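My questions all concern the structure below.
Missing here: one protein chain of the complex. Every other protein chain is in place.
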Amino acid sequence: MRYLWRRAAHAVLLLFAVSVFSFALVELAPGDYFDEMRLNPQISRDTVADLRARYGLDRPLPARYALWLRSVARGELGYSFAYASPVGPLLWPRALHTLALTGSATLLAWLLAIAIGVQSAARQGEWPDRLWGALTSGFLATPDLLVALGLLLVALRTGAFPTGGMVSPGFGELSAFGKLRDLAAHAVLPVAALVVGMLPVLVRQVRASMLAALASPFARAARAHGIPRRRLLYRHALRAAAPPLLSLVGFSLGSLLSGALVVEAVMSWPGLGPLLIEAILARDVYVVVGAVMASTLFLLAGNLVADLLLYAADPRIRREGLS
Amino acid sequence: MTNERRFAAAAWALVAIHVAVLGAGFLAPYAPTSQERRLPFAPPTRLRFVDDQGRLQLRPFVYALVAQEGSFGAYREDRSRAFPVRFFTPGASYRIAGLVPARIHLLGVDEPARLFLLGSDGLGRDQLSRFLHGGGVSLFAGLLAASLSLGIGMALGTVAGFYGRWVDAAVMRAAELFLALPWLYLLCAVRAFLPLDLSPGLAFAVVVAVIGLVDWARPARLVRGVALVARERDFVLAARGFGASDLYLIRRHVAPQAFGVLVTQAAVLVPQYVLAEVTLSFLGLGVSEPLPSWGNMLAALRQYPVMASYWWMWLPGLALVPVFFAYHALADALRSRSRVLA
Partner (left out) sequence: MVEAERVLEVRDLTVAYAIGGEPAPAAVDGVSFDLAAGQVLGVAGASGSGKTTLVLALAGLLPGAARVLGGRVRFRGRELLELPESALQPLRGAELAMVFQEPGLALNPVLPVGEQVAEVVRAHRGWDEARCREQAVASMSRVGLHERLYAAFPHELSHGQRQRVTIAQAVCCEPVLLVADEPTSGLDSTTRAEILALLAELRDRLGLALLLVSHDLGTLAAHADRLLVLYDGRVVEAGRVREVFEQPRHSHTRELLSAIPRPGARRGHGVRQPRPPEVVRASGLFKRYLRRGGPGGTVEVRALDGVDLALAAAATLAIVGESGSGKSTLARCLAGLEAPDRGEIVLEGGSQLIFQDSATALNPRLRAVEIVEEPLVILRRGSGRERRRRALELFERVGLSGDFAARRPLELSGGQRQRLAIARALAVEPRLLILDEALTGLDVSSQAQILDLLRELQAAHALACLLISHDLGVVAAVADEVAVLHQGRIVERGPVAGVLAAPQHDETRALVAAIPAPPA
């Protein structure tokens, strides 16, 4: 258990390091955002003065960083020049939307991957395994971008799904159930795109891990003791195959979030991705830093959850504590 | 298919693709930037072998496209004149390998007809030409970025794994920092802080540099792992017992193991870097117009009418599938090979 607390503390430290890193990047950037902003006619002099005080716009880097940290503590995370509002209130709804998307995609993808992977491993070499193998290879070679565009085309042509966005106009007037249905209808395609993106890698991993478990001496010993096939697969082999899979969850999270960025951008799902892109194009510095920090937070938190699951699944870790 | 055959097939396919895009200047009928404003979104030109009188022609020919009166965006063929396809015909100038100027193109037709074998885009630019040139940009962006990241990764990983202690700790902490962000977010963030308005050539260099420099951590970790294991292996200890120097040990026992790992890693990373370039360009953060890249060509699809009506605009995206497939097959074959030897 102590091990997990250590990992959590480590993650917090890393988050700080990333924030420093981002600020350092801002410093290295040629051109001066803050000058630009001062020249922007849309922003009044008073606002500029106020911003300067709050965020130390023309003070050296360490001072600016310190003021930014304070604004993080206030929940503001800096100021968005494009939206003329603190970053915080902009960020959280978007982060929530991304979480909803990636969370449901992950759940669905793992359930499917286990179902397919276990059966593929159990029937190694037979036609279902070969079929899944071919499909997996095919989809592995298809980038998220293409899948997202393709699904969007399907939506356009068939009209069966909304083409992008998260809610329909007039969302506010719907009943609670109606709202849920609307959200779900809009989520189908983005989630499908992410699942299709994740599935090939996950299926391969589950299959490989299961094959290793089935080939190990304890599986043969279980067979020798007369344990029936089905129970051997799910109760014995899958349990033993789980720890290596959970170790891999961390790696897949990064690509999941990256994939989500693309899917959100293509399908206009109002998540962190489109926010980041807009902010980059508009040179909205604090929003960029905020979005990057949020995505890092998700990645680190996801890794911690995976560690927790691993701790629960593998008794060997509980005894030694990983170094 | 046996492993050796799979490896060979994948390797040859990739070689063919890369040779084709390198020869884009010659193979493409037009320069990638030349526009024909009268023929936006023209469908692929039909090559004909049978003329109006039903006679078979040995040399394929085309009809010129004319905008159809009355309807917007539709074309009809002007059958009044047949334009034979010319081979090895002079056309827009280009440079072989960026150095030697030349003018001969594989295919072409006389003006005012256009040989749009893969259709045209919104500005009337030949998609086949842009596809070939853009392919070169995207594929080589991937390769160059991979060389950069693998080079840095190899150097830092070997040093970290072999010398250990504080060197290892420093390198690994830095790697952790770079790996703490989701990759695409990290790329965008680094790209964000560089100027957005760059000339196409500079933009290309920037994209390659960003992708290559940012992702050194993954290969470095792998190489470090190899170096650590190799360092502890008894045969290294035994050699040390004979008085071998660090450099000898690295050269003889560590580097060969690392190299094998890196080659496999290259086959995995290059397609990812190609995709990174495509994605960045698609989002407007990569290679800028008018230099084509498969990414910025796909950006046209962001408009629904284009996506739904003009199927030939999808080709840059669809072409990624066989390229990735070949790279994956290569990576699989390399992985199997290294398992046998290890």
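Chains: A and B, in written order; residue numbering restarts at 1 for each.
By definition in this document, a contact is a pair of C-beta atoms (placed from the backbone, for glycine too) under 8 Å apart; a residue touches a chain by one contact, two chains touch by 3 or more.
Keep in mind the model is a prediction, meaning the values are calculated, not measured.
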Of the listed residues B:R6, B:R240 or B:R302, which contacts the missing chain in the full complex? B:R240
Tell me which residue among B:R6, B:R48, B:R86 or B:H253 touches the hidden chain in the full complex. B:H253
Which chain A residues touch the hidden chain? 216-218, 220-229, 231, 235-236, 239-240, 242-243, 313-316, 319-321, 323
Where the missing chain touches chain B, by residue: 233-235, 237-244, 248, 253, 256-257, 341-342
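Just so we're on the same page, only the chains that are shown with their structure count from here on.
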Indicate the whole-number Å distance between the mean C-alpha point of chain A and the mean C-alpha point of chain B. 26
Using the touch rule from the top, collect the residues of chain A that touch chain B in their complex. 14-15, 17-18, 21-22, 25-26, 28-31, 137-138, 140-143, 145-146, 149, 152-153, 156-157, 163, 253-259, 261-262, 265-266, 276-277, 279-281, 283, 288, 291-292, 295-296, 298-300
In the complex formed with chain A, which residues of chain B make contact? 176-177, 179-186, 188-196, 275, 278-279, 282-285, 298, 301-302, 304, 307-308, 314, 317-318, 320-322, 324-325, 328
